[in-house]
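A single protein chain has been removed from this complex, and every other one stays in its place.
Chain nomenclature is as follows: A and B, assigned in order of appearance, with residue numbering initiated at 1 for each chain independently.
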Amino acid sequence: MTMRVLNAVLRTVRNSKRLATGLVILAVMVLVAIFSPLIVSSIGGDTDPLEMAAYEKWLVPSPDHVLGTDQFGRDVLAMVVSAMSVSLQIGAIAGVISTVVGVIVAFVAGYKGGWVDGVLSTFTGVLLVIPTFPLLIALSAYAKNVSLFQVGVMISIFSWPFAAKTIRSQVLSLRSRPYVDLARVSKSRDLEIIGTELLPNLLPFIGVGFASSALGAIFGLVGLEVIGLGPGGVIDLGQIIFNAINTGALTLGAWPMFVVPIVLLTLLFAALNMINIGLEEVYNPRLRGVAGE
Amino acid sequence: MRRVPPGTRIEGNHIVNDAPRPQFEDVADVVRHQLSRRAVVGGGAAALAGFLAACSGSGSYSDKPADNNNKPAAQKSIQIGKANIPTPRDQTVIVGQVEYTVFDSFNTMIPNGWQSGAGFESVCREAMFYLNLATGELKPWLATGYKYNDSHTELTINFEPKAKWSDGKPLTANDFKFTMMLLRDRSDLFGGGGELKEFVGEVVVPDEHTAVIKMKKATPRLHYNFVAAIASPPFEVLPEHVWKGQDPTKFKENPPTRTGPYKLKQNIRNQKMFVWEKSPDYWAKDQLDPAPQYVVYQSTSKQLDSAALAFERAEFDVGSIDEQHAKQLRNNGYPSMVTTQFHDPNPRMLWLNSDPARGVIAEPKMRWAINYCLDREKIGKSIWPVEVPPAIYPWADYPGNDKWKNDELANKYKFEFNPEKAAGLLDEIAPKNAAGKRTYKGKEVNLEIITASPVDGGEYAIANVLKTELAKVGVPATLRSLVGGVHGEKFERGEYDIDSNWHGFAFDPEQLYTDWESSKAQPIGKNAAGKNKARFKDPKLDELSLKLAQLDPTSPEAKPLLDQALEIYFQKLPLLPVIQTGYPSFFNTAFWTGWPTDDDLYQVPLNWWPHFIFVLGKLKATGQKGPA
């Protein structure tokens, strides 16, 4: 099983330049995120560069502060590095939760069919049409002592229906394949069929679900923050952008506070999207022949 | 000032303000920022093609020699933009303000029944008396004077015989009586019930220009309701002939009939704009005849960049810029800006919960330990957007408030930043346990700090500095920025240890002490309805406050009582003043001159206070024409 998965991953990456590029970008970002505490402390030396009034405020970029300091005298580079780690973690948490919930719902609905499918699909459909943004804004008002994890959970509440919808349609198409029927005749337990026959074939689509939920989560949070309604206490890239807008940093000339987080987020979105599309191109039989440009 | 400080933006219920004082500018710093601004144009364009290009451009950005060349920034002429207004620019004063939501209603007695900060209270409505906090002068306006009888049970008010409503009808004591009766009896109206219901018995009108209030209970403070001191007074006279027979919970009074020099010309919802036009037959023209034909109040852009540019291009005369950008303009030789400082009536304060149910925070020693952890100098210098003095007394440092001070007491209970003293006090009340954690009554100490300020707001930053210092002396704390509604509920229910907030008074300290009476303290979890939210209890203070309530605070009998109350404050610290709240106002002189300045602060410079009409009265046109 593990080997199968590993092989599949390797084959997939080899088959798509796009997927490989996306994964490399993401991997670099994840590495930076993992080492962010080290990076931050090396920037600060003895002082904590993220502490309020650690330095003078609004310092221009210099060798000491490569991206300058913000309105409270925090080192912008250190903030960006740790904020990126926060953004990635939120994306990962929300991605995992929505994918897991989405997969479970999709499997139950798609595999069982009948009224179970009807109820679950209708419910998913209902959640899909409620505009998430007002709900997210409202939720962030609920958020009292929000930890990073809670923010992730909060956001995944609204992103699992997307994952569920994508995966369900794949389950439906797989369910009618002959080998599943064969398995159904020979083995009796649903779980076993799901585990051995359906799941491995669905992995790429689960990957797609994960990537798009993670993307949606980060996107949603940044959106909230840019208009100043984000949950307090969590400083991610969106929060820095909000700071920049809110203090008019750009006309002050403190452009790194604005440009750097936007560049990083754009890169992250691009990487996730490349992974998404790469996976789909490799695994969607209809597109398989056209993956290479 | 909570309300719309110039150059601030309201985010929900939060205000975000940025504004260092001019005297502490670092010129070189600003010039460097100016230079970098040029890089923005390039950076922005590059951003479209590829963001990375903009990043690599940072090398030249930090080059220092450039600022020497640019230092003697020549007086540059300003590039005047086209203001988005429906009136001739050279006859109009344009005020930048918060986000407006209410446009068709001017009923101040129902929730959101009117738009504050949109000119109504500044240019259209007038107060009976104006107290100028900048100078301490009390100016009678719609009324000519007030007088209590000796036992403080009767208050006689004389009205200005010339005063007229904008529709030509005279303003009389009957209008006053009508409004007073309405508000006294209708507790379901904003401004209704409350003190009026408690104190006002009958209003007698012996002649058109005289009203005598017969009180149910003696008080020397009823007239506070009629004076515009901090922003608008609690009580405003309504025109009886307009309001009589109307349902005060439904009536919109659009357009409003008031006595002021301006009338509403137009409100443009989609532009978030109120256009006020000079009233041709204003009653007090001989004393107040403002030069601008129109005053436009408009919501400023939500993006500070955009707002600041609008000011720079003289699309606004007042507001629409923050200190950081203003500083940049000043140092770049921007020729037509006046910056005027004014301290908010409310110093920034930490509210400390006094209810023993909250644990260690109710201990006076704990409060003193917190006080020793508070680095007021640092906060005033580098945390608050403007450089401000520390606050020791729980009130604003206006000249008129000096009489409440007692330096002997302040020296006896000296406020200083001294973590060692803090640690010493903490060791007495909350010694560390085997695990090295401070405990109080067997429980580990952990303080809950809340604030309504957003994460990057000033009050949050103050609390954050405190939190860091507390951690150093072994007191862990959580700090949360809560959205208005959630914060309000926790605050009212006493579910906090420290609230980073503000407080103050308009007239005398008894206004503060009366709130600290034990009878007003609700148990934790019960809504305090705005009273004694810190749950302070002290029998001695209760006594003092009761006595002070009956005394003219400036009388010699009151002085020792005030000092005793002040000493209780110093001993127990129900509130911890941090800094004076400095907010600068910004005026553009391209079209109008005569604004209040730091050298000639003839009036409170805030554009949403009723006093602003006297600023408008001093303006002179420069003759500058707007672009076609």
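The definition used in the following text is that a contact is a pair of C-beta atoms (placed from the backbone, for glycine too) under 8 Å apart; a residue touches a chain by one contact, two chains touch by 3 or more.
As a working rule, contacts and distances are computed from a predicted model.
For the chain of the complex excluded from view, the name given in UniProt is "ABC transporter permease" [choices: "Germination protein YpeB", "ABC transporter permease", "Nitrogen regulatory protein P-II" or "Aspartyl/glutamyl-tRNA(Asn/Gln) amidotransferase subunit C"]. Although it is not drawn, the missing chain touches A, B when the whole complex is taken into account.
Note on the undisplayed chain: of the listed residues A:V80, A:A109, A:I167 or A:I262, the one touching it is A:I262.
From the options B:H241, B:K265, B:K531 or B:K547, the residue with contact to the unseen chain in the full assembly is B:K531.
Among B:D305, B:E469 or B:D499, only B:D305 touches the chain left out of the display.
Within the complete assembly, B:R269 is the residue of B:K147, B:K244 or B:R269 that touches the hidden chain.
Touch with the hidden chain on the side of chain A covers residues 18, 122-123, 125-135, 137-138, 141-142, 215, 219, 222-223, 226-227, 229, 245, 250-251, 258, 262, 265-266, 269-270, 272-274, 277, 286-287, 289-290, 293. The chain not shown here touches chain B at positions 1-4, 11-13, 40-41, 44-45, 47-48, 81, 84-86, 99, 101-105, 108, 110-113, 116-117, 187-195, 230-234, 249-250, 268-273, 299, 301-303, 305-306, 309, 483-486, 488-489, 492, 527, 529-531.
Keep in mind that, in the parts below, only the chains that are shown with their structure count from here on.
Chain centres here are Cα means. That of chain A falls 42 Å from that of chain B. By the touch rule above, chain B contacts chain A in their complex via residues 9, 11-12, 16, 18, 29, 32-40, 43-44, 47, 51-52, 54-55, 58, 61-62, 303-305, 307-309, 322, 324-325, 328, 378, 382-383, 385, 454-456, 460-461, 464-465, 468, 478-483, 485-486. By the touch criterion stated above, chain A contacts chain B in their complex at residues 51-53, 56-62, 66-67, 71-73, 140-142, 144-145, 228-229, 232-233, 235, 239, 242-243, 245-248, 250-256, 259-260, 262-263, 266.
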